[in-house]
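There's a structure below that I have some questions on.
Heads up, one of the protein chains got dropped from this complex, but the rest are sitting where they should.
First chain written, first letter: the chains are A, B and C, and each begins at residue 1.
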Amino acid sequence: MAISYSQALDFVQRFAQAVATDKEYLTELDAAIGDGDHGINMDRGMRAVLPKVDALTEGDVASLFRTVAMTLISTVGGASGPLYGTVFLQLATALKDKPEVQPADWSLALASAVGGVQSRGKAMPEDKTMVDALLPASQALSDQLAAGASFDAALKAAEEAAEAGMKATIPLVARKGRASYLGERSAGHQDPGATSSWLLMKAAREAFAEGS
Amino acid sequence: MAISYSQALDFVQRFAQAVATDKEYLTELDAAIGDGDHGINMDRGMRAVLPKVDALTEGDVASLFRTVAMTLISTVGGASGPLYGTVFLQLATALKDKPEVQPADWSLALASAVGGVQSRGKAMPEDKTMVDALLPASQALSDQLAAGASFDAALKAAEEAAEAGMKATIPLVARKGRASYLGERSAGHQDPGATSSWLLMKAAREAFAEGS
Amino acid sequence: MKKLINDPENVVREELEGIAAAHSDRLKVSLEPYYIMRADAPVKGKVAIVSGGGSGHEPMHGGFVGKGMLDAACPGEVFTSPTPDQILAATQAVSGGAGVLHIVKNYTGDILNFQMAADLAKEDGIEVEAVVTNDDVAVQDSLYTAGRRGVGVTVLTEKICGAAAEAGRSLAEVAELCRKVNGDGRSMGMALTSCTVPAAGKPTFELGEDEMEIGIGIHGEPGRERRKLAPADEIVEVLATAIVDDLPFKSGDRVLAFVNGLGGTPLVELYIAYRALDRFLKGKGIAIERNLIGPYMTSLEMAGFSITLLRLDDELVRYWDAPVNTPGLRWGA
Partner (left out) sequence: MKKLINDPENVVREELEGIAAAHSDRLKVSLEPYYIMRADAPVKGKVAIVSGGGSGHEPMHGGFVGKGMLDAACPGEVFTSPTPDQILAATQAVSGGAGVLHIVKNYTGDILNFQMAADLAKEDGIEVEAVVTNDDVAVQDSLYTAGRRGVGVTVLTEKICGAAAEAGRSLAEVAELCRKVNGDGRSMGMALTSCTVPAAGKPTFELGEDEMEIGIGIHGEPGRERRKLAPADEIVEVLATAIVDDLPFKSGDRVLAFVNGLGGTPLVELYIAYRALDRFLKGKGIAIERNLIGPYMTSLEMAGFSITLLRLDDELVRYWDAPVNTPGLRWGA
């Protein structure tokens, strides 16, 4: 039931793959309300991550995530670099010294990652940012686990909450990030960062679920 | 039979009208093998000429042509400004102090105009320039008059020779002017200056012929 | 996409190699991580000034490194803020013991990355002050949003603060001056065409043959409104009115007028715009005392321009006129 190192690695690789696949899509979403580089940025970062994590000797999950964080921070730039860097840095910090990662550990780590993003970026829910996908995902995960659901079911619920949160950004008027310069004109478009965050939650479900 | 002042004025006005009508066409010809401004240049010049010649008190033909020349020289620029300026300057010089302009006078004046263009621009026949329309026109005019043809017929012959000369520029490789930079690539296109020179000969026929 | 490049991935690195080859007499270029610094940095006892941002806005910022302006610039990927490690390395490299000023344009990415770098530099014992420029009046301001974008005023702060640092002013003073310039300057821009980020390969946005975007951002962010094309004089009036009303600039004010080309707009058009601006301001009793006209803060090959007005006083004029010797801006040296 615990998340193994190879599952954590798989999570990172799946996220890299998803970002690569949807690079153009993410970029198009960003072109509509930002500067048209979100897919390019994330893909540049995750492509830099892959050889870095390959080169790691099988170790603990925390140092894996720390490597991802430092690589994203030093290769992505833009808003998403520090923010996704923060996600993985918080995951690493929360999972530090855990010999094995239990579902509850993951749930707490994810909550602290979302908290890190919010404290760095000062985004509140409905500001039309990645927070709108990450926060409901983290809440769904912990709610499900608290209600006694299986890890698989909780991961699935997190993914679906992220997706719903992502879609719910469409009507919102952006209040943070580059899209906020558009004011009312940002409404009607899906937030690119929320979209990549949904891909992140999807990758977590695919990598960590047992029954799939 | 002599060319009156009002016919000379009509000649200038008809040329202005023809240039205005064919401004785009001349410009397109120039875009193919030059810098795409011949129609714009000539039209700018002839539009400046019109009020200048309107303002003249009915005087002699030479000073009319001198006014056209000076206006073209100071408003057209490019290659065609000094060259058409020279055409009208030579016409003016050749017709100076003529109380009336006889067909033979016009023929000599035109020959001296072509000579002026050649001495300024150093273009020889088949260099793919306005000389290729003007020189045959001038020759046809004087040949016809020498052969005893009517002025009308001579003017018509001049116009047709200009047209033929203009068309004959199509296969030529330019050796003068901007088109010469193209080398072989200039072949297959009609020279813009030869085209405006045909319009000039056409305007002369229309203005000076009696029977039309 | 038609660009004079080899590979979209290598645009920034090859540009930096070109800059290194061209200006080795005056600049040093680091490729790992990317930054450009004065060849004579660190200048002992002088406040150092570091700026940076996405590439594609050249000559800003790399072209403004040199005596009298920036000590270092950190170029990110095209239109993408630089990363903290670049900013940290540049800060360390140019720190001359009198502190380092970070001039940061107000974009979330720039803010976050510069913040991370400043935190790390401070841990390293370097005194860092950051000033954020946010002069774009196109953006509806609000406490609850990311706020206004930093645009044209950034160039002016870099010149003026560079001169003040050269004159031996302290970090606190230079930072204060920077805030003053930002506070007294306002900008707005417009675009006639989009631009294409090399890595994206297609235009950031589409504009009809008879449309323009008023209030465009320098990364091709859509602006205030899309309108039918209009004559230059009318466009200048729209931008200048928004700028003048915002500060507001008042009759009797002395200003620096900065007419900036976004890349694809020929100088002849910028002078036509300047003519209109000069007339507009004269009509309001505002006197242009200094000007800057040209492509200084660009958006790749975008056709369009921006206007920046800065209210002047004698001190600002003195610093503006002080010698500057950079590839992108040079006088008195």
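As a convention for this text, a contact is a pair of C-beta atoms (placed from the backbone, for glycine too) under 8 Å apart; a residue touches a chain by one contact, two chains touch by 3 or more.
The structure presented is a predicted model; accordingly, all values stated were derived computationally and were not measured.
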Partners of the unshown chain among those that are drawn: B, C
Sole contact to the chain not displayed, among B:Leu83, B:Ala137 or B:Ala203: B:Leu83
Interface with the unshown chain - residue positions in subunit C: 2-7, 11-12, 14-19, 21-22, 55-56, 58-59, 63, 78, 192-193, 209, 212, 229, 231-233, 235, 263-275, 278, 288, 291, 293, 295, 298, 300-301, 303-305, 327, 330-333
Residues of subunit B (touch criterion as defined above) contacting the omitted chain: 27, 31, 33-37, 40-41, 44, 73-83, 120-121, 174-178, 180-183, 185
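Definition applied: only the chains that are shown with their structure count from here on.
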Overall pattern in which the protein chains touch one another (line/ring/star/complete/other): other
Reference subunit C; chain at largest CA-centroid distance: B
Whole-Å gap separating subunit A and subunit C, where each centre is the average of the chain's CA atoms: 32
Intercentroid distance (Cα basis), subunit B paired with subunit A, Å: 75
Rounded Å distance between subunit B and subunit C, as computed from the means of their C-alpha atoms: 55
Residues within subunit C bordering two or more other chains: none
